[in-house]
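Of the protein chains in this complex, one is absent; all others appear in place.
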Amino acid sequence: MKMKSIHEKHSGRFGYLSDSAVLTMITAAVFVLLYIFAAAVFQKGFLKPQTFFNLLNANASLMILSCGMTVVMVAGGIDISVGGVSALVTMCCAVWLDHHGGSFTGAVLIALGIGLAFGLVQGFLVAYLEIQPFIITLAGMFFARGMTTIVCDAPFNVQNEKFVRIRETRINVPFLGSYNKNGVFINAYVETGVIIALLTAAVLFFVLKWTRTGRAFYAVGGNRQSALMLGINVKRTVFISHVICGLLAGIGGFVCFMHVGSGSAANASGAEMNAIASAIIGGTNLAGGAGNIIGTLLGTLTLALMQNIVSSAGLDQAWWTGITIAVMLCIFLILQSVIIAMRKKLK
Amino acid sequence: MKENTILEMRGISRSFLSVKALQNVDFTLRKGEIMALMGENGAGKSTLIKILTGVYTKDSGEIYLEGRSCPVEISSPQMAQELGISTVYQEIPLCPNLSVAENIYAGRRRKGLISWRRMNEKAKKLLTSLGIPASPVQPLGSCSVAVQQMIAIARAVDMECSILVLDEPTSSLDEKETERLFELMRQLKAKGTGIIFVTHFLDQVYEVCDRVTVLRDGRLTGEYSVSDITKVQLVAEMLGRELSEAPVTAAAEEKPVGDVLYHGVNIRSSENIAPFELTVHKGEISGFAGLLGSGRSECVRAVFGADKVTGGTVNMGGKAVTIRKPSDAIKQGIAYLSEDRKAEGIIGELSVRENIILALQVKKGFFRPFSKAEAEGFAAEYIKALGIKTASADTPVKELSGGNQQKVILARWLLTHPGYLILDEPTRGIDIGAKADIQRLVKKLADDGMSVTFISSELEEMLSICSRLFIMRDRKMVGELSGSQLSEDNIMKTIAGGERNGEGTQ
Partner (left out) sequence: MAKERSERNLLSFFSGRQFLIPLAALLALVLFNLIVDPEFFRVTYGRNSEGYPVLSGNLVSILDDGSELAILAIGMTLVTAASGGQDVSAGAVVAICGSVLLRVLCGTGVASGQLQAPIIAAFLVCCLAGILCGAFNGALVAFFRIQPMIATLILFTAGRSIAAWINNNELLRVTDSTFACFGGYIKGVPIPTPVFIAVICFAAVWALLRFTSLGLYVQSVGISEKTSRLNGLDPRIIKVGVFVIMGFCCAVAALIKVSRLSTINYSVIAKDIEMDAILAVALGGNPLSGGKFRMSSSILGAYVIQFLTTTLYKLDVQSDALSAYKAAAVILLVVLSAPAVREKLMKLLRSVTEQKSSADGGRI
């Protein structure tokens, strides 16, 4: 004879929000507050719309890398090769354009190809041979950075005409701008890379919310064994997550290339850690199963804004950026763990 | 294949390293039939099911499905689903971070993009038709375990399968929920679905099943119609033993009460139970009775310091002591066997030996590790004393069957020679043989002077062992029964409590 159970308690409306959604809202709040703080303290610079758009311009590449990182983290893995792959892409494209007189389209294809190659190989090793992603992508990072030097051992600026033209294209943002000293209205602008970044983010947002594969990432990251029992092809899902991250590393590398205009092994140095930090600040969980694109974009912008504030405050040394990012990451991590613990208690 | 048969498994064998989990097993299922699959732990039920559902591959044998002349190879869970075999496992195979609706429809062949509105609507219809108290949009993790179980079953039901496998689905359901499940099963049976019901519960087999297949030690011992075999015969079949070793059901004799060993007053913990008082005597077996979720486990956990203790005074052997965390309790000679064997009992990858010596080692101290000889001695002693079936003392404990794992954990705590042993659901999910062994052991320990608290969801079990029962209702201790007061009636009355006019008094 079994005992009867007592009534179930239904969770309130608030319980319907996922942890990730709550964290994203916090990031958004922090970003807005920081911006207001910056505008209040440093006035002139931050009140111009262009300052905001420069945040986008300078970090378009990072935004793309972070989105790719979000996908792979949601599925429960990690990819620390993205920075190296970006650097490799910049060098290969630079060499193609200037040393081999290649076409711009060719460069784009090379970038996509390299990113895809890394994604495919790493994805295969992780998903089908079941090797841990940390080791594989760590090796991938080493490999990419090493190959960059092998392809060409010295950094250089690209002179290719078409490239320079596209690079210097400015896309004006309608209605927004500011008046310069002579009273002339100068339109705020964004670079091509930003458009690419926003498009990529939109596509990924769509994939994560409305496609089966996108939802499969969440399932696999949430509980791998359950996902398997539910009939999801776990290996293929993990494989695709790495392919997407690799492809995005290629796209991000090309955008970085367009932004800096040169090929160099020092490009995107530390980008992988920045991408991880951006994703985390945006509410992505390294353990998997939680994360969203909007949060990641906000995370990237918050990171960038922090760097901007540091340099506006006159703390120009390269060292201070590291410390401020670290402090911010620390605060966000502690905040996340406190909030998650609190929500568990409320259930 | 005979008419009316929808599944025939012939000569199935499967080994894991050197252990033969299944040897030449046959299994047949007919249309519109509920077949019980029974056997002790280690009999191979779980392996057979996992082969049928594509989680494991078989080493040899053939599987025939209705309408197919060639044997099928089931190589993945997805393939099993496609063949019309739906499964609901004991460990709920759902993703807690996805919503309820998503979990119901995840991984199923659905071309194109996801329409959230349509999915949520369909889910809502399904949930209401089955009477499941959940909203399609809430994260699965925010539902209770019982509700999650029901959602898992809803999913299987929705998939229009021809074969439904239920692996111990009733372990965390109450009577009402179990009856609802049986109703569902009868509905499906009427539609022609074949249901395989893996279970330990004898009564449930006779309540809802048509036939029963019994496995023992990886072999098929027999397949019977439920009307052709009595309960007693079935138990004997499963044990392969004489009935005198079946579980004891006679009520325990009244014993003289020993000295007070533990006396806790006003104990409070962070787990939302009312402050309670507990007195435990030497050589006495006590138990906690109450509905699922009434706070029984939480009480003993507070005694052991497993949960965060927020208040109370404890006296042991006349002296005042502080017990705020497990190490305090262990020092005072209290031992606790958690109800969650997997997450709080065994340390899977470590060997049987290491699992056995762990608690005593911690008690002994960081700077005084046991020598290899000492550790081996302890392990050998308890493997023999408790009859633990294992290839060697170095085997990782996760490779043992559930019953033997439980014995290893018991060995661990017995090694610390506790004065007070707390057992929370020690016989849940293990075979009748091991169950009887543990019950016998507990009685012997009490005879030798140890105090034992025994919590079980099976009232008969507690009545047969305990001489004192603490009654819990809605997270409050509402009564205490001992000696001649111990009867099912009294217990139910105390749990229900209060007068007809609704005064819920203590």
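First chain written, first letter: the chains are A and B, and each begins at residue 1.
Convention: a residue touches a chain if its C-beta (ideal position, glycine included) is under 8 Å from a C-beta of that chain, and two chains touch if they have at least 3 such contacts.
Note that the structure is predicted; figures quoted are calculated from it, not measured.
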| item | value |
| --- | --- |
| Of B:L188, B:L261 or B:A306, the one touching the omitted chain in the full complex | B:A306 |
| Contact residue for the chain not shown (choose from A:A29, A:I135 or A:A313) | A:I135 |
| Hidden partner chain, touching residue among A:R145, A:R215 or A:H259 | A:R145 |
| Chain A residues touching the omitted chain (full complex) | 78, 125, 128-132, 134-136, 138-147, 149-150, 153, 265, 270, 273, 276-277, 280, 286-287, 317, 319-323, 325-327, 329-330, 333-334, 337-338, 341 |
| On chain B, residues whose C-beta touches the chain left out of the figure | 18, 304, 306, 325-327, 330, 336, 338, 343-350, 354, 358-359, 361-363, 365-369, 412 |
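In the analysis below, only the chains that are shown with their structure count from here on.
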| item | value |
| --- | --- |
| Gap in Å, rounded to a whole number, between the CA centres of chain B and chain A | 45 |
| List of chain A residues in touch with chain B within their complex | 1-6, 8-11, 15-16, 18, 209-212, 215-216, 218-219, 221-223, 225-233, 289-290, 347 |
| Chain B - residues contacting chain A, complex | 55, 77-78, 81, 87, 89, 91-98, 102-103, 106-108, 110, 113-114, 133, 135, 137-139, 142-144, 146-147, 170, 173-178, 290-294, 457-460, 474, 488 |
